[in-house]
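Before anything else, here's the structure in question.
As you look at this complex, bear in mind that one protein chain is not there, while each of the others sits in place.
Order as written gives the chain letters A and B; numbering starts at 1 within each chain.
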Amino acid sequence: MRAPLAPPTTALVAEVVDLHVGFTRNGRQVEAVRGLDLQVRAGEVLGLVGESGSGKSVLSLALLGLLPEASQPRTRGVVRVAGIDMLTASPQVRRQVRRDTLGAVFQDPMTSLNPTMRIGRQVAEAAGSGAEALRLLRAVGIPDPERRLGSFPHELSGGLRQRVMIAMAVAGHPALVVADEPTTALDVTVQAQVLALVRRLRDDIGCSVLLITHDLGVAAQVADRVAVMYAGRLAEVGPTAAVLQAPSHPYTVGLMKSRLSLTTDRHRPVQALRGGAPDPADVPPGCGYAPRCPLAMDPCSQTVPDPLPVGTSAHLRACLAEPSRVQDLALTAAPVTAATAVPAQRVDAGWAARVGGIEKTFRVKAGRGRKATLSALRRVSLDVREGESVAIVGESGSGKSTLLRVLAGLEQHERGEVELGRGGRPQMVFQDAGASLTPWLTVGELLDERLRTEGLPRQERRTRALAALAKVGLPEAVYGARASELSGGQRQRVALARATVVPPEVLLCDEPTSALDVSLAATVLNLVQQLRRELGMAVVFVTHDLSVARIVADRIAVMYLGRIVELGDAEEVIRSPKHPYTKALLAAVPDFGVAPPALKGEPASPLSPPTGCAFHPRCPLAVPDCAQPSLDVGLERLRVGADLLLDADSRRVACIRPKEL
Amino acid sequence: MLILVAKRLTAVVLILLALTAVLFALEQTSTSDPIKTMLGPGASQALVAQKRAELGLDDPIAAQYARYVTDLVHGDLGTSYRTRRAVSADIATFLPATLELALFGLVTAVLLAVAFAVATTLRWPGAGAFRLLLMVGASAPAFLLAIGGIVVFYRELGWLPATGRTDFVDAPTGPTGLLTVDALVHGRPAVLGDALQHLLLPGLAIAVGPAVSIGRVLRSSLVTTLRTDYTRTARAKGLREVEVMRKHVLRNSIGPALSMTGLQVGLMFAGVLVVELIFAWPGLGQYTAQSIPVDDFPAIAGVMLLLGVAYVLINTVVDLLQAAADPRIEA
Partner (left out) sequence: MAVAEAYVPTAAPPARRDRAVRAARGRLDWLAVGLLVLVTLVALAAPLLAPHGPLDPVGTPTAAPGTEGFLLGSDSVGRDILSRVLYGLRSSWLAALAVVTFGLLFGGLVGLVAGARGGWVDTLLMRLTDGFLALPAPVVAIAVVAALGPGLLNTLLAVSLVWWPFYARILRGEIRTLAARPHVEAARLAGTGGVRIALKHLLPGAIPAAVVTASLDIGTLVLTLASLSFLGLGQSAPAPELGADAARNLSYLLQNWWIPVMPGIAVALLSLAANVAGDGVRNLMSGR
């Protein structure tokens, strides 16, 4: 339940007035925040949205009075929390404000907790007593809190660790909790739980929450108001509904359009923002967004626009273009061209790769010197047809990346078969493209090395390499560059060029967009689609994001704890998911205005997968039979008795209760 | 934890076996001939042969090694060619002085290291000068620090003594053999002060080098820990800076410095041997230095074995301490 919108006269818990923050980084002057005004009202959730480099994290540190001294911050303006200016107050006073008024949740719960101190003591430091710590752990929904008091952070899952962070943040009833990307490092189903928790705590305690995120969808779900930041300034701020329904800044429009959702048109290229975010050391004069803005006019490159009201006084935007032109921009869509249409499935196609009954385990350290067996893949079978695109979707620990690595030949499986078509070994694009390029070798050397295995003469190798670069939209100059000289998007393009310079029959993609900002992710997805079409490759695409899967794939395979639980046509799986886990996964995708029903429980550990159907502890349909150790549930067509429940021939589901699906 | 202890102890046994094997092998290749040394150059062939058989030198190598190890386990380190006494008895005589000096040096090194690291990390006033002084000091060999110290503080200023452990002829000799402790036990503060004065120059001479090595490691891990997310979390909770340092930063920074301290002990042994020679310190260094020119291999091997065992044990303890301090460390 969302609290009624606070009237504008409510007291402010925090106020930022004309804030400027600059740093010296590697001897360069960086302007992170360049004149920001923002108010956080009592009891509200304010969603602050921005891409990397927008200055949103610097703002959170300024609010906490924790700007890193090592980077020699230069500040101007006012950051007032509880009547204290956090920029000019003495360290002791700022500390007292953090103690009494503020709480903080940071992005990575893995590194944000002290690894050598027990959870109980860490929470008690903020809560004041052990009893209060226990109460807080219970309040944030940590199962078996008495036992958890004595645990160390590494013994907890990511979701639980983030709950511990939240417990510390709300200790002592703070007036404002600053949450900087609190769910970015978490799986979708866990993200939904954590967001629900944040909302519930706000309702219970009545604190304000500043929720900083790069994902407009996350902010849309829980925030009363949304503020959009770009290049250190506010682009737009207003009530969530107003901003989402009538975005009045071209950047907000761009963010919404490049953001993939479950309803994005599959037959058009994903709309990408032009270019990249400005270098904070070299922001152009005028509006920071002007170089990428489709509506940019001459004055935009000189005048810095101030946030002014549109319509209601609660909705502000910083843009010189007329509101009607921005509205028009929101309505236009990219044209469908013959070249962008997804190729029709070749019915007669043979297979490009197939795995049958694959099993793969890892020996891992299980603490205190013991070893344990991690079952990464448990009897997985999958055929990939020629020219087909298959997305493998799952959360961490599902085995999706392991399956890809087995296909690539990077891991040896213990049981089952891997057969590859005549095209030979598949090529792969890694999640971190930068790390997949050898830092001290030039792009040319890397491409050359790949071509060398084909036994081509030197001159032809160079020609082919340059052609491959051109194909991924990179200029010749990149040939002589090293990875460190390229931007994130360029590195991903180079990785694609290297994988396709000798066209493989199967291209494997391991979350190639998850480390990229929204706008860059869209261009990479488009490029993968284009290469697939032009080179006639099959693509196996691993992702945790169903909306990405839907865009890139003909078929989707959903994995949970080392097994494929549902397999079928991409559109069909999204439109009418059958397996309870697929349903939960779909429901957890953050979207505008929908608060997802959170799936209960944490994903089980692949170290000890539950017996029977591994999903049964979290499954709303589970019956005692589901937990039978002898149960070995495999992918089946949906049928009750002799009747097929679905016509679609391709759909397979691993569940023993087909009637209830 | 128990598994870890068991594993480490097994490793200790294996390493010590390896050490004894090395020493045994060295003894075999040693240029000195024990029989000649014992009987003198003029001994008759028959006498030599008889003595060889008596000592078991004609047995197979494996049997000799087994006997060597068995003797070691029983505390028999052989007989010194020079003093004609059991090496173990010699060591028992000279060990306390060396132990006292080494402990004093180690404590001094750790104190200097912590001061160096904390002062430079938190940019205390005077930290730069202190750092420069230590860095230059660490470049000097221990023997230069020692003789330089004697020239300045004994010859020129006359503040500190130059030789020996004490000026008292009636200094207590028991129960521990560590003069400072014995002085306390016997309630003689004058002896204690005098002993500390004697320790100061040699102790500093061996401490400066290790202090800088340890201090550098501690400093860099302090800097790293200060930048971690969990330090930021601790500050965000509103903890006092003292609490942040004590509970979150120091505890997580100490590990690498502890390892370095263990490793530096090995280098410090060499320093102790050298410095004892200069200060006429009646310890194992003197004993070794006098054994080297006369090729008294059993004596040298005995001392080296003792130092090797000490080093291995110290580093094992360091490892276990780290495992106890950091719950993430696995066996």
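Keep this in mind: a residue touches a chain if its C-beta (ideal position, glycine included) is under 8 Å from a C-beta of that chain, and two chains touch if they have at least 3 such contacts.
Predicted, not measured: the structure shown is a model, and the values here were computed from it.
Across A:430, A:560, A:581 or A:615, the single residue that touches the chain missing here is A:430.
In the complete complex, the residue from B:209, B:255, B:283 or B:327 that touches the missing chain is B:209. Among B:178, B:274 or B:323, only B:274 touches the chain that is left out of the view.
Although one chain is not drawn, the whole complex shows that of A:410, A:467 or A:607 it is A:410 that touches it.
Residues of chain A that touch the chain left out of the display are 26-29, 269, 274-276, 279, 281-282, 339-340, 408-410, 425-428, 430-432, 435-441, 446, 449-450, 453, 472-475, 477-478, 485-487, 489-490, 493, 495, 498-499, 523, 526-527, 530. The omitted chain makes contact with chain B at the following residues, 11, 14-15, 18-19, 22-23, 26-27, 29-31, 135-136, 138-144, 147-148, 150-151, 155, 209, 265-267, 269-271, 273-274, 277-278, 288-289, 291-293, 295, 297, 300-301, 304, 307-308, 311-312, 315.
Rule of thumb we're sticking to: only the chains that are shown with their structure count from here on.
The mean-CA centres of chain A and chain B are about 54 angstrom from one another, to the nearest whole unit.
Those residues of chain A lying in contact with chain B across their complex are 64, 66, 68, 70, 91, 95-100, 102-104, 106, 108, 111-117, 125-126, 152, 154, 165, 168, 171, 365, 367-370. Contact residues on chain B toward chain A in their complex (touch as defined above): 1, 3-4, 7, 227-230, 232-241, 243, 247-248, 251-252, 325-328, 330-331.
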